[in-house]
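Left out: one protein chain. Kept in place: all the others.
Showing subunit A:
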Amino acid sequence: MIWLTYRQFRMSAIVAAGVVIAFGIAVVSTSAGLSGLYARSGLASCHASCTTSTTDFLTAMKADGTYPALYFVGLGLLLLAPAVIGAFWGAPMITREVEGRTLRFVWHQSVTPTRWARVKISLLGLASMAFAGLISLLISWWAAPIDAAGGFPVGGGSQLSRFQKVVFDARGVAPLGYAALGFVVGVVLGVLIRRTVPAMAATLVVVAAIQLAVPTWIRPDLVTPVARTGPVLTASAFQPAQFGTEGQVTVPVDIPGAWIVTDRTVKPDGHSFSMLGASQCSDLAMAQTDDCLAQQDLRQVVRYQPANRFWEFQGIETAMLLGASMVLAAGGVLWLRKVRLT
């Protein structure tokens, strides 16, 4: 059974290995250059005011087109991997055998459908995790200087730290969990839909939805965020503030390496402040608006996950995803046994 799985999977494995090797070569050959920039900027040795060194390093890094390109290739590979693995390895695992009518052949060797499914899901699931794990290892290692400098700069002074929604899924061990879940979702949808193309399409949609839902609704509260209430905001604090379409006022906050879950401006009664409820401050010139807001006794309340929780979150989320994968895989095997070939 292991041999048959290997034989049927051989071409896919070669393609995946090719991607890993190509990415590995690109990453290894440019790593020394990136580390060199980091060392020359003096970031490694600075302790207090590192702003200049950070800017120097990030500017130099962005000036060379190779580093940003590789940074985003690594990010893109890991964000796309779960859906692509699910659609191209997971879904066809069963649908291709249904369409080729080969289940009647292979399930009549001396192997039960349950064992057939268990071996295939285990081996291909491990291959999916190995692929995502290797890419994650390479990009996490290569991008370590950028992550140490606070993350890739994306304009407006903000940076993509490794704790940010999108980057988090492409660092550490989380990609293993997403790859396993993407693969299993593909298998289960294949069992349910039984036609290759619709099952592949459904897999892409469902996996993308999971990748969107987990960081948005599940991750923020895995561990209770730290809440920080600042002093009464002064007029100068409102200068960089942004005004939302609902009248909300957002004052930028910078907590190094942290993941900002919410950033609200609240009234003395603790409720969110809105320009809609403060008509006296509307329709004024910029400076006057800031002065008017400063008189409202507003404070900034930030809920955030500190930088040192990064690995705790990686661990919890990966365990959760792997657990869900196993439950789903067990369900898929049971369903397969129940449905058989009717």
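As a convention for this text, a contact is a pair of C-beta atoms (placed from the backbone, for glycine too) under 8 Å apart; a residue touches a chain by one contact, two chains touch by 3 or more; residues count from 1.
Simple rule for what comes next: contacts and distances are computed from a predicted model.
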Absent chain [UniProt protein name; select from "Dienelactone hydrolase family protein", "ABC transporter ATP-binding protein", "Multisubunit potassium/proton antiporter, PhaC subunit" or "PRC-barrel domain-containing protein"]: "ABC transporter ATP-binding protein"
Option from A:S29, A:T112 or A:Q288 whose C-beta touches the chain left out: A:T112
Per the touch definition above, residue among A:R40, A:K62 or A:R104 touching the missing chain: A:R104
Those residues of subunit A which, in the complete complex, touch the missing chain: 1, 3-4, 7-8, 100-102, 104-112, 115, 340-342
